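With one protein chain removed, the remaining protein chains of the complex are shown where they sit.
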Amino acid sequence: MPTAPTAAAPEKRAMLGPTTLARHFAQVRAASLALAAPLAAEDQVIQSMPDASPTKWHLAHTTWFFESFVLEQNVPDYTPHHPGFAYLFNSYYNTKGQMHRRPLRGLLSRPTVDELRAYRDDIDAHMLRLIEQRGDEPQLAALIVLGLNHEQQHQELIVTDIKHALAQNPLQPAYREPIADAPTTLHPLEFVAQPDGILPIGHAGDDFAFDNETPQHQVLIRPHALANRPITNGEYKAFVADDGYTRADLWLSDGWSTLNERHWQRPLYWHESLDTSFTLAGPQPLDDDAPVCHVSFYEADAFARWAGARLASEAELERAALNADLGDDWVDNGRFHPSRSTGDAPLQHLYGGVWDWTHSPYSAYPGFTPLAGSLGEYNGKFMCNQVVLRGGSCATPRSHIRATYRNFFYPHSRWQFTGIRLAKDIA
Amino acid sequence: MPTAPTAAAPEKRAMLGPTTLARHFAQVRAASLALAAPLAAEDQVIQSMPDASPTKWHLAHTTWFFESFVLEQNVPDYTPHHPGFAYLFNSYYNTKGQMHRRPLRGLLSRPTVDELRAYRDDIDAHMLRLIEQRGDEPQLAALIVLGLNHEQQHQELIVTDIKHALAQNPLQPAYREPIADAPTTLHPLEFVAQPDGILPIGHAGDDFAFDNETPQHQVLIRPHALANRPITNGEYKAFVADDGYTRADLWLSDGWSTLNERHWQRPLYWHESLDTSFTLAGPQPLDDDAPVCHVSFYEADAFARWAGARLASEAELERAALNADLGDDWVDNGRFHPSRSTGDAPLQHLYGGVWDWTHSPYSAYPGFTPLAGSLGEYNGKFMCNQVVLRGGSCATPRSHIRATYRNFFYPHSRWQFTGIRLAKDIA
Amino acid sequence: MPTAPTAAAPEKRAMLGPTTLARHFAQVRAASLALAAPLAAEDQVIQSMPDASPTKWHLAHTTWFFESFVLEQNVPDYTPHHPGFAYLFNSYYNTKGQMHRRPLRGLLSRPTVDELRAYRDDIDAHMLRLIEQRGDEPQLAALIVLGLNHEQQHQELIVTDIKHALAQNPLQPAYREPIADAPTTLHPLEFVAQPDGILPIGHAGDDFAFDNETPQHQVLIRPHALANRPITNGEYKAFVADDGYTRADLWLSDGWSTLNERHWQRPLYWHESLDTSFTLAGPQPLDDDAPVCHVSFYEADAFARWAGARLASEAELERAALNADLGDDWVDNGRFHPSRSTGDAPLQHLYGGVWDWTHSPYSAYPGFTPLAGSLGEYNGKFMCNQVVLRGGSCATPRSHIRATYRNFFYPHSRWQFTGIRLAKDIA
Partner (left out) sequence: MPTAPTAAAPEKRAMLGPTTLARHFAQVRAASLALAAPLAAEDQVIQSMPDASPTKWHLAHTTWFFESFVLEQNVPDYTPHHPGFAYLFNSYYNTKGQMHRRPLRGLLSRPTVDELRAYRDDIDAHMLRLIEQRGDEPQLAALIVLGLNHEQQHQELIVTDIKHALAQNPLQPAYREPIADAPTTLHPLEFVAQPDGILPIGHAGDDFAFDNETPQHQVLIRPHALANRPITNGEYKAFVADDGYTRADLWLSDGWSTLNERHWQRPLYWHESLDTSFTLAGPQPLDDDAPVCHVSFYEADAFARWAGARLASEAELERAALNADLGDDWVDNGRFHPSRSTGDAPLQHLYGGVWDWTHSPYSAYPGFTPLAGSLGEYNGKFMCNQVVLRGGSCATPRSHIRATYRNFFYPHSRWQFTGIRLAKDIA
């Protein structure tokens, strides 16, 4: 069973001071290795689809990020660890030069896991030296904090990508031992009215946030109610049983095409019996009372239509999340699977567990300005064809999330821990 | 040279009375045939890509719409004109039953053009009889008016689809004789400040509008300015010359992928010399002072970034269009190509010429309710992955447009007459 | 109902004399037009798969063959009928310059059927003038005879390609009226021992033959017996009923892959009921006593294995055909469908009806020399990956065939009138 990565909390302010920054740096970097620890070298090589990447690629790419954006800019006469790594481990920064094509990542047996560990050690040593010397320079510290947040995003992808890879194996191997969910009482699904009006959303202030969360701005929020908790497996089974996957009238046109091309009949990883699903603990009984996950936006949208409701907007979810409790359904708990919704809050499980699909296309906030230079490619260029998700998941590091956080995926994507939160207009 | 279809103005109110409705019906139906008149039977069969349809398919499908949604529902003991036509000419109404797959439309040599003409005549006779008898029933009249607006949409597609088909032919055949543009003076590109605040958009009232234009609702419009006219071919050439198609930093990620996969280097139909373009009058010199057209959203967005501006939102364009003049750059003028921007209005050419790409993803307005039954598939199910366009084009019937009109296409689509209107935030 | 093309017999000797050559030229050219006569202009445009071509393309390409290989070489100052036709109507003669890509042939609405008729008339006039003047020159006459044989090959393709195109149409339109087969008595399937030893095959002498039939050479033919007639639909149904399409052990590896990818469960054009098949007379009852047709080599080979036999070699069939009767199951009879096997010969139906798949890969005969120049591309370059067929079919002009004739198609091809003749080794 993997050691649960220690809950790191690196970046609540851009200005941390060298000592704190160094500690956070070490914690985040260690958390990545801890996620890889249960894996064989063989596991870390394979790429099960173009959307996913091998574990060792994630470990190398996050390292390259520090090397390329921090060390090369700030260490005089810096010599790259290996002349070929910039080409291999650049993900999508076109302005940083040519790169290895994404679908080919699974063909790279070299550098080996051991060689990449040496790469990480080397870059970490350089980084810690730099932090010690100049960790109090605000711009540099902010860049390092960005790199740590970037690494946390890839920690989530390590989890979701290896789950997808192991699921392709007919032997259905497990990444960890199963942990039973605590017995709980499921609250009936209810809709809870929320405040409306002209209200601010988006990030303001000095704490770290990605550029796509800015600027803070006013939005018009209409009268609405939010579901008190995510949709469960049991509720989703009712949709399946009611011919949810064969009734065209429930689906967006592109969703219906996708369903037919890919022969979708249930959420990803569900066994056709609807009794078990593949998890990182191997095949496990499907818990009717746990949140449904691994559904696409198309499925979430069709479910909502079937249920006589709609998905929430990102503004509605952000406002609701502002004062909600983070809970403990994060990658830090070592379960790697969403837990049942619990607690007495009117809106349960707004954070962690499963990412909530919204109906909001991923677009720039009014007045949005991307970061300067190559880092400007971080977020802005993806603002087309994708959909916003909110709240984090059981694969997200707890210290990585906040109310204004905007995740985004294509509407057909299902390999993230994505679920459904319903909403309704109020007359 | 084709006879320019008579400017029909069928549907300003849902309640027209049988006589007026019958006249409008006849005018719109005749306009479709007028568009097909210059074509050989051979031209009307071919389908040059899955997005496009053969001319004769459009002529049949619009007829099937009346047969299926009007006659079958309202004429006692109605017998379909042909038992196979419902299967062949249903476009995408899944709830109306099985249908012939779209990419296969170009394989249908039968029914022939003459057989389809007989089909149209038969349905028209039935329809006129029905209108005479019951054209004063509001619901029925509204349904017929919807059918006429539907047919006008396909009139635009007849033009754009046959342009694409003829362009594939190495002989570069013309659909009509060229008509020279009147000499004009091009106004320099300027940005004109527009009203902001909380303002209504969307359709209200009894006049015809599609369901996706409703309900009227308040939006928050921020301080901004709009370009005084569309971008011209000459201005777009400067973007091409400035390596616009090879600089990754100017493009959305999906746009950059599309550009590379499809080897885009200029707008659709431009010759590589940048001196001529294929038009419905065959290859013609490229007019530097006319609006650029046949660009995708990705190209429009990249151009705007290059120009230090942005695309407008659909709300901004709707507000600006409310009191603008319709002009005469419509399919009715028989040119089938956008004219130069003219006139003294602060904002020229808001209507006609080229559809303006907005930066607004095509989504439901708050409180949107689709039509009941199969007609609910008309608009709502496409509200994902597409982008709103505004204002109509030189292929749109003049009587078809209005300020609240929402057109939508995928961001990679280029075969419509689509162009660029810039906007800017004002501090 | 189409007029059956007159049985032309153009080319038994390369040296015919101008008058005979002119008559043969006119007959063959007229036969092509007769095949197109029952078709609407719309039918002649469509291309239902990359392997097939539109009718009007065949009519134009065979004309271009005369223009390009005869007129341009032999008429002083010859001006091509249209400067674009060489590009459009070259099929695969790479050494003749660039050509329009094959899968795009169905996008060409222009030239229209009428324009191509004018093209044919123009070239025919030139050709007849040239034949009158120089038809007694052996080399020129031989070239023209080659062109006529080439046109006859395309006559067969006109039939098979339009059958495929019409079959895609859900309306299942007919090309001609059905003609009932004469009542006959089916002979039981028997194997008839044939001569063996070192025997000559291949063409020798002055009569016309394609280069791939030369040179005549000795082959070693082993003791064997041939089936007395082609396999019937009824016999093939037994194979289907005996799980012929689901037993991997009966199939070649590439055949099994093809079957699975294309979901083959029966011959092309058979209805899933196994009771009817699509014919050029529209859907018709499947005649158990008629030869099975539209099977691929893979199916023929699997059937043979199931039947405890094998397919014949091309040498075996050629020797058997040397003295066989041509019969009348050719395109000339206007049925466009194979008739039942009849007659008293020990080996029925060696000619006409269905092409017999052999087990012989299509290769060069020892000492084979292709024609000089561009015509060298006629046959030799296809001698890889294809399989030889023998005997002609109900879509072949009777005057086109001979014992040494080698047809060839890919082993997965099914749209020709292809059937099964079994053979067996004799100990």
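As written, the chain order gives the labels A, B and C, with residue 1 at the start of each chain.
Criterion: a residue touches a chain if its C-beta (ideal position, glycine included) is under 8 Å from a C-beta of that chain, and two chains touch if they have at least 3 such contacts.
All values reported here derive from a predicted model rather than from experimental measurement.
Student: Wait, the hidden chain, what does it touch out of the ones we have here?
Tutor: The chain that is not shown is in contact with A, C.
Student: For the chain left out of this view, which of A:P111, A:P230, A:G244 or A:P291 touches it?
Tutor: In the complete complex, the chain left out is touched by residue A:P111.
Student: Based on the whole complex, identify which of C:T19, C:Q73 or C:N94 touches the chain you can't see.
Tutor: Only one of C:T19, C:Q73 or C:N94 touches the chain omitted from view, namely C:N94.
Student: In the complete assembly, which of C:D249, C:E272 or C:D344 touches the absent chain?
Tutor: C:D249
Student: Against the chain that's been left off, what residues of chain C make contact? List them.
Tutor: 92, 94-95, 198, 218-220, 222, 248-249, 251-256, 297-298, 301, 359, 361, 363-364, 366-367, 376-377, 381-385, 411, 425
Student: Which parts of chain A are in contact with the chain that was left out?
Tutor: 40-46, 48, 56, 84, 87-88, 100, 104, 106-113, 165-166, 168-171, 173
Basically, only the chains that are shown with their structure count from here on.
Student: Any idea how many Å lie between the Cα centroids of chain B and chain C?
Tutor: 47
Student: Approximately how many whole Å separate the CA-defined centres of chain A and chain B?
Tutor: Chain A and chain B have C-alpha centres separated by 39 Å.
Student: Measuring centre to centre with CA averages, how many angstrom lie between chain A and chain C?
Tutor: The computed centroid separation for chain A versus chain C comes out at 60 Å.
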